[in-house]
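What you see is the complex with one protein chain gone and the rest in place.
Up next is chain A:
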């Protein structure tokens, strides 16, 4: 196992920069998820680490070695592809043996390692089958086996679960997590599904438009998103972002909406707003931090329910407020009907404030 360092990594296609000055360190044995919407550069970054495409500039270090100019085969990595990329003409056994054969291991050692990998992944009975005779989950497992049979320094995984059905995906998610814990493997895992990243990774690197937005533990990213993109991308349903105007009333700092309502800020939040570059401030609130009231209470803001989605143990209500969609979760026993007048109460302690101009999170100190 080994650590991985990306330093000022750039990949450009003509004038388009698919990966833009990405720097991050993956510690030995760490599970890092690269997460972001399609086209954000996460798969390109992974392919650069694998050496499948040449980089434009920067450095990649895998376990004390600068691997910038090394072929994929010399980087001591293993990769699991989204479509598994099993060799269709080879049996499962031969698929698993291929990386070992390429490294010219003696035949009996290959046999031992293949059988060991098959035992670990519980697929000894599948060894003689061809990939097309396997189910999606089994193919996925063979792909995993082909990666682990070689005991590489780093595992690279490119959306390995996105071709599985929902139920199998959840199951394989915990299997991969278990696999990471048992092997203490260094894993770089690409996904567009923020839930996968949050549940599996030790650290997540949120990317957008070729830039690394935030690199931290899922809990930190969730609690302290650095900007509006990260805030809205991580968490489901998405964080509600309401554009407002900062002003003062009676010597107190308040946020006002175009609709005319306003509310007073706590001293800490007032300090944050004071740091904004302009008067435009965006209020961010997660669904669970907003209280829904059926009648007016002091400090609550009037809104209209738009859709109501009961999921069983929690009901999600969408409302319109100042032109923004606000997601609120309420216990199922609270009755709300679409188009009904409701009042929303924001939690000063748990709300996020963003600079309306730079879209960066505002800090109190």
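The working rule: contacts are C-beta pairs under 8 Å (C-beta built on N, C-alpha and C of every residue); 3 or more make two chains touch, one makes a residue touch a chain; residues count from 1.
Everything below uses one rule, namely that contacts and distances are computed from a predicted model.
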From "Stage V sporulation protein AC", "Carbohydrate ABC transporter membrane protein 2, CUT1 family", "cytochrome-c oxidase" or "ATP synthase subunit b", the hidden chain's UniProt protein name: "Carbohydrate ABC transporter membrane protein 2, CUT1 family"
Touching the hidden chain, out of A:11, A:42, A:113 or A:146, is A:146
Out of A:99, A:145, A:284 or A:356, point to the residue that touches the absent chain in the complete complex. A:99
From the listed residues A:10, A:24 or A:85, report the one that touches the chain absent from this view. A:85
Residue numbers in chain A that touch the chain omitted from display: 50, 52, 71-73, 75, 77-79, 81-89, 98-99, 102-103, 130-134, 136, 139, 146, 150, 163
